[in-house]
Structure formats: structure tokens, C-alpha cells
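Coming up: subunit A.
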Amino acid sequence: MNWLMAIVQTGLFVILAPLLTGWIKWCKCRLQNRRAPSLLQPYRDLWKLTHKQPVVAEQASWLFIITPYVIFSAMILAASTVPLIAVDLPTSASADVIVLVGFFALARFFQALAGLDIGTAFGGMGSSREMTISSLAEPAMLMAVFTLTMAASTTNLSFAIGFVLDQGIVLRPSFVFALFALILIAIAETGRIPVDNPATHLELTMIHEAMILEYSGRHLALIEWASEVKLMLYGVLIANIFFPWGIAQQFTWSALGDALLSIVAKLMLLALFLALSETLFAKMRLFRVQEYLSFAYLLGLLGLLSHIILEVSR
Partner candidate 1 sequence: MEILQLDFYTQAVLSLAALIGLTSFLMLGQGRLLRLVFVFALQGLLLTLATGLAAYTLDNQHLYISAALTLALKVIFIPWLLRRHVLRMNMHRDVEALHNKTAVMLGGASLMIFSYYVLLPVISNTTTMMVNALAVSLSVVLLGMLLMISHRQAIAHVVGFMSIENGLFFAAIVSTRGMPMVVELGIAFDVLVAAVLFGIFFMHISKSIDTLDVDMLNRLNEVDR
Partner candidate 2 sequence: MIPAYLLLFVPFVGIIYFALAGHQPQVGRINTWFNAVALVMSLWLAINVLNSGAILSGSQYFIVDSFNVYLIVLTAFVGLTTSIFSASYMAHEKDLGKLTDKRLRLYYSMYQGFMLTMYLVLTTNNMGIMWVAMEGATLATVMLVSLYRTPESIEAAWKYFILCGVGIAQALFGTILLYYAAIQSGDAETALLWSVLFENAAQLDPEILEIAFVFMLVGYGTKIGLVPLHNWLPDAHSEGPTPMSAVLSGLLLNDALYAVVRNKMLVDGATQSHIAGYLMMGFGLLSFLVAALFLHRQKDIKRLFSYSSIEHMGLMTFAFGIGTPFATFAALLHMTVHSLTKSAIFVTVGHAAQIAGTQSIDRIRGLINTQPKVGWGLLIGTLAIAGFPPFGVFVSEFLVLLATMHSYPWLTPLLLLGIGLACAGLFRNVQPMVYGARPEGQQPVQANLWPVMIHLALVLWMGLAVPGFLANWFTQATVLISGSAPL
Partner candidate 3 sequence: MILALAYSAVMLSFLSGLLALSMRQRKMLSRLWQYILGKYPNVPQAWRQNLNDSLTEQLYPMRLQQLVFLLLGISGLLALLAGLSVLLAQNSITDQINIGLPWLHWHVRFDGLSGLFFAIIGIAVIAVSLYGPGYVKNNDEQQHPFAVLGLFSGLFVAGMLLVLLADDAFFFMIAWELMSVTSYFLVAFQHEHSANRRAAFLYLIMAEVGAIAIILGFGVLAGYSEDFSFTFTAMRAAQLSPTWATIAFLLALLGFGMKAGLVPIHVWLPEAHPVAPSHISALMSGVMLKVAVYGLIRFTYDLLGDVQWQWGLVVLVVGAVSSVLGVLYALMQHNLKRLLAYHSVENIGIIFIGLGLSLIFISNGHEHIGVVALIAALFHTLNHALFKSLLFLGAGSILQQTHETDIEHMGGLIRNMPKTSVLFLIGCMAISALPPLNGFVSEWLTFQAALQADVLESGVLRSLIPVSAAALTLAAALAAACFVKVYGTIFLGLPRSRHCAKAQEVEGKGMPAGMGLLAGLCFILGIFPGFVIHLLNNVSGQLLGKTLSNDAVAGWIWLAPVSMHQASYAAPFVLLAIVLAGGVSFWYLRRDPAMALRHAEPWDCGFGGLTPRMQYTSTAFSMPIRRIFAKVWHIEEKIDIEKQGAMDQQVTDIHYQLHVDDVSWLRIYPPIERTVNRTARVVGRIQTGNIRVYLADSFATLIFLLWVIS
């Protein structure tokens, strides 16, 4: 039952991810007074891409070919460990939040390599920037995670969420800090404005797009899909860790239904915020990103310290 549950919700993750992206696009268009594409547009794109013949450069190596699959499976793996609608899944026991970061790192590693494989200037540029940003983002992320896990005294996401649920509504300064830190990091890691602009292909500004510039057909589809899943992953992390209410703790149809509805609602809300911020803020220069990320790190650190200083009584 549990296993089935796990597989089902991983499936849900993968299926729903494009929808989330579509929703964000929709909100942005609305906010910018443009006509919005349908919510299903991402699905259509994926479908189209998977049915085009992929073109690869002559000097592309086997690494270039396998990379999309690695990235995609790494993301699915990550998705399987994050509780979407129900806690205490067997899969989430197989990998805790640190391993989750590990999966992201794995995907990123191959992504960057693939960017360098062809030998175009853009690929290298993209990989270089991607690795730089991520290497700054990871410590900050860990700080936020630390805050959470120190409070919950576990790195297993199911148990952590369970912990928050059991406690009920507690106003923890540390969690507030951690939340904001995590949001900033999520924006940086998923390549959204103000760190990176997923919509642009302007040489000097693009990061993520620059790496996948040489991809086409099914490869591109997999990568796009993977990044959508990643976006959703972060959304779910934020939503379920800090506002877990509504998530199913026992597998009854009603509970699961509520969980599904609640998570959809939370995600829509988050996406709305994201769209709003993307409309309000402009992309920042590459060398401003470090300040942005160090601020995130600072938030994480503050969260940790406030946990140690304010919340624990010894």
C-alpha cells in the first residue's frame, strides 16, 4: 500500500509539474496584461518536442546523449522522496533532505558537463555561471535545512513534516527566517528572475538556457520537464514543510483528497507570489547574485542562531 502510494504520488509530481509552470506563465501574462496561453501549453510543448527528430552536433559525445536521461531520472528520484500529499512514505526513508540536495547536485553536474561538451562559447559560459551560483546557494540551503532539522531533530522529510504537524501552530522565529532563506534559494536554484530569466535567450544574461542551447527534440523535452519538476519540488518543499496542514497522515480517500486539494491550493498561491515577484523585479547582474545569495545564507544563519539562542531552554 505504502509503496503503491509512493509511486502514485511520484507520478502525480511528474504529471502536475508542467501544469504548475503553465499556471505561472498564465499568471505572469495576466499581470503583464498579455493574452495568456492555455494552462496545458507546457504539455503541448513536451509532446511536440518528443515527436521531433533530435539534432545533435557532430562532435557531441555519449555524455551529451545520456545527460538528459540522467537529469530526468535524478529529478524523478528527488520527487519520490518529497512528500506531496502523504507523509511517512517508504521512499522518503530511502533518502533524506541532504540526499535530495545530492540529487540536485548530480543533475547539475551532468547538465554543466553537457554544456561544455560541444565546445561552443555559450555552453561554457552557462556551465560556469550555473556552478558558481549553485556553489553559493548550497551552503545557504543547508543552513535553512539545518534550522529545520535541528528543531525537528531529523533530516527525514516525512518525519520533519510530521513533527511540524504534531506541534500544531507554533510561531518560531527560526522558521520564519528559514522560510525566507529557502524561498530566496528556490528562486536562485530554479533559475527564475531575479537570478536568471527562463524566458530569455540573450547571450549575456542567460544561465540555464545557455547550457541546453544545443539540445533539441526529446532531449530538450526531458530537460525542460526535469526543470519543471524541480520547480515544483521546491514549491512543495516550502509548502509542505512550513505549512504542512492538510497533508494526509493516514491513507483514507478523504484525507488524500483533502491533501491533494490543499497542496494544489498552496502551490497556486506560491506560484502567484512567484509570478508577482517576477513581474515586479528585474533580473540582476551576475555579480550581484552573490550578495543576494549571501543574504539568503545570512537569513539561514540567523534562523539557526535564533533557534539556538531563543528557542531552546537549557
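How these were chosen: all candidates are chains of the complex that A comes from, given by their letters.
Side notes on the structure shown:
Going forward, a contact is a pair of C-beta atoms (placed from the backbone, for glycine too) under 8 Å apart; a residue touches a chain by one contact, two chains touch by 3 or more; residues count from 1.
This one's a predicted model, so the numbers in the text were calculated from it and none came from an experiment.
Every option in 1, 2 or 3 comes from this complex, but the candidate touching subunit A is 3.
Remark: subunit A residues 50-51, 53-63, 65-66, 69-70, 72-74, 76-77, 80, 91, 93-96, 98-99, 102-103, 105-106, 108-109, 112-113, 115-121, 123-125, 127-129, 131-132, 134-139, 141-143, 146, 149-150, 153-156, 159, 213-214, 217-218, 222, 286-287, 290, 297, 301, 304-305, 308-309, 312, 314 touch candidate 3 in the complex.
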